[in-house]
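Just one protein chain is left out here, and the rest sit where they should.
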Amino acid sequence: MGSIFSLQQILNGLQLGSIYALIALGYTMVYGIVRLINFAHGDFFMIGAYAAYGSFYMFNALVAGRSGTLAFLVLLAAMIGGAGIAYLTNKFAYKPLRYKPKLSSLITAIGVSMFIEYFFSALPAIGPSYRSFPDIIVRKEIRLGNAVISNLVIIDLAVAATLMVGLTLLVRKTTLGKAMRAVSQDKDAARLMGIDIEKVISFTFIVGGAFAGAAGLLAGMTYPRIFPYMGILPGLKAFIAAVLGGIGNIPGAMLGAYIMGIAETFASAYNSLIGEGIAFAILILVLLIRPRGLLGEKTADKI
Amino acid sequence: MTPLLKIEHLTHFFGGLRAVYDFNFEIPEGSIYGLIGPNGSGKTTIFNLITGIYVPTEGAINFQGENIKGMKSFRIVHKGIARTFQNLRIFGNLSAIDNIRIARHYTTTSGLFASILRLPSFKSEERAVKREALELLDLMHLSNRAMETAKNLPYGELRRLEIARALATKPKLILLDEPAAGMNPKEVDDLMRLISRIRNEFKVTVFLIEHHMQVIMGICEWIKVIDFGETIAEGLPDKVKNDPRVLEAYLGKRGT
Partner (left out) sequence: MNVRKLPRFLIAVVLFYIIVEILYKTEILNGYLLHIINLSLIYVILATSLNLINGITGQFSLGHMGFAAVGAYVSGALTTLILKLSVSNPASMLPFILSIIAGGVVAAFVGFLIGFPSLRLKGDYLAIVTLGFGEIIRTVFNNIDAVGGPRGLLGIPKFSNFTVILVAAFLTVVIIRNLIESSHGRAMLSIRENELAAELVGINATRYKVMAFTFGAFFAGIAGGLLAHLIQLAHPTQFGFIKSVEVLIMIYAGGVGSLTGSILAAFGLTFLSEGLRLGIRVLADTTGLPIGGEWRMVVYALLLIFIMLFRNEGLMGMRESRIIKNVEVD
């Protein structure tokens, strides 16, 4: 199977990093635009996985056999699921508190996260136990030098890369993307320019949620057990990745996520306890040594 | 005689932005000095540098002959410098008297043990602090507000409360950041009288930032004018008022 630093492990790390990247982007975009740590974001990821699960069985009947189309539809369902819950959460839980002290929003986010997790867990149809994720794509093994990897690695990387490229184009080239950047930098100025702040915020949540949903699908395919609390740890780790890269910074989130994925994979290969703890260790190191993260900017508060 | 506050070659950058450049000033004990300049010229930054909120990029700040550059804010307060803020920073959910009492805290000696066990030493110290706080509120005509929650007080009284709180730290030098902001002419008159009392009765040297010409001309003994972080004039109020560079800074270049 190779040593810790083998090609195999690097590829596994990149695969894990891809999933973290899709989740981390949502955290970072939302923080960038409303300065809120959306505790519930990991749960959007979980809902994406369940949306994919449910839609698979629904579509399978209709599109029997056509694996590619089916996979695409399932991805769409996952992204819509994630986007939908993100939109609703923002509209009903965060928007009313937009101009209240930030702490209130943070606590509400904790409450929303708790609610989603336990609600899903309490629903008899879903229940607290694990479910097996179906094989949406036929698994194949691919040889790359010394490494033997599943085709899922390629798929995870490819899907993540495509979405990330799409996001970069959105943010850099479109008017909406420009509006998002404007609102991130200076809400009041953006409002004076005629930008509808709430619409931009809503859109940001939708994109972030969609990405988290997509990550849910990828995670379901790659680590094929889903359960209502599956969003907690990946959510936390993806958040730490976003902080590592510089919270609020989109390339930072991508960078942080891949570093996190690789670090965690190497650490787990060495010792599973260290693998569990590496994320927390990274968090504490970052916050104590360089809180703005790798690519984050120093913010100066006017006094 | 050593000036109370001596600032030499004070320069401060925020990243690439130069906020203050080669600022020099000496404030003698017992004086009332002023700092004026257009908005954004760096006045509050200078106050922030003196009180330890920022560490200056370059330059020296000496208070009573001692170097205070780089000292933490609370230590600078212990040394004897107090300030008020342009945008009030009152402890809103606490009572007016609590706002004052907190400013006396650093002089108290009751330890945690004595406080928690309510020892007699703690009780007598609490009584003394309360008495001093009420006296101060009385001097500022705020006695009837002592138990009111601070955030409920009207603006003018909040400004007085913040000045009272700064005085409660028993400073030798007080920095007032636009104390007359938002005041009507009568209130400005009262403020000017208060500032004189601060110097004469409380024996506190005053250094103030102001936009109100009435205040500057009325009570400042010496003024410094800055623009874009640099000194453009200094001297007696009447002289500075007519200095062409000062007029230009405020009104812009005349002519075509």
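Letters A and B mark the chains in the order given here, with residues in each chain numbered from 1 onward.
In this text, contacts are C-beta pairs under 8 Å (C-beta built on N, C-alpha and C of every residue); 3 or more make two chains touch, one makes a residue touch a chain.
Keep in mind it's a predicted model, so treat the numbers as computed, not measured.
Here the missing chain is touched by one residue of A:Ile10, A:Ile80, A:Leu106 or A:Leu295, and it is A:Leu106. Per the touch definition above, the residue from B:Ala166, B:Met192, B:Val215 or B:Ala233 contacting the chain not shown is B:Ala166. Residues of chain B in touch with the missing chain: 51, 53, 72-74, 77-78, 82-83, 85, 89-94, 98, 101-106, 108, 110, 112, 115-118, 122-123, 125-127, 129-130, 165-166, 168-169. Mapped onto chain A, the interface with the missing chain covers residues 35, 37, 93, 96-97, 100, 102-104, 106-108, 110-112, 114-115, 118-119, 121-122, 124, 127-128, 239, 243, 273, 276-277, 280, 283-284, 287-288, 291, 303.
Definition applied: only the chains that are shown with their structure count from here on.
Chain A and chain B, compared by their mean Cα positions, are separated by 49 Å.
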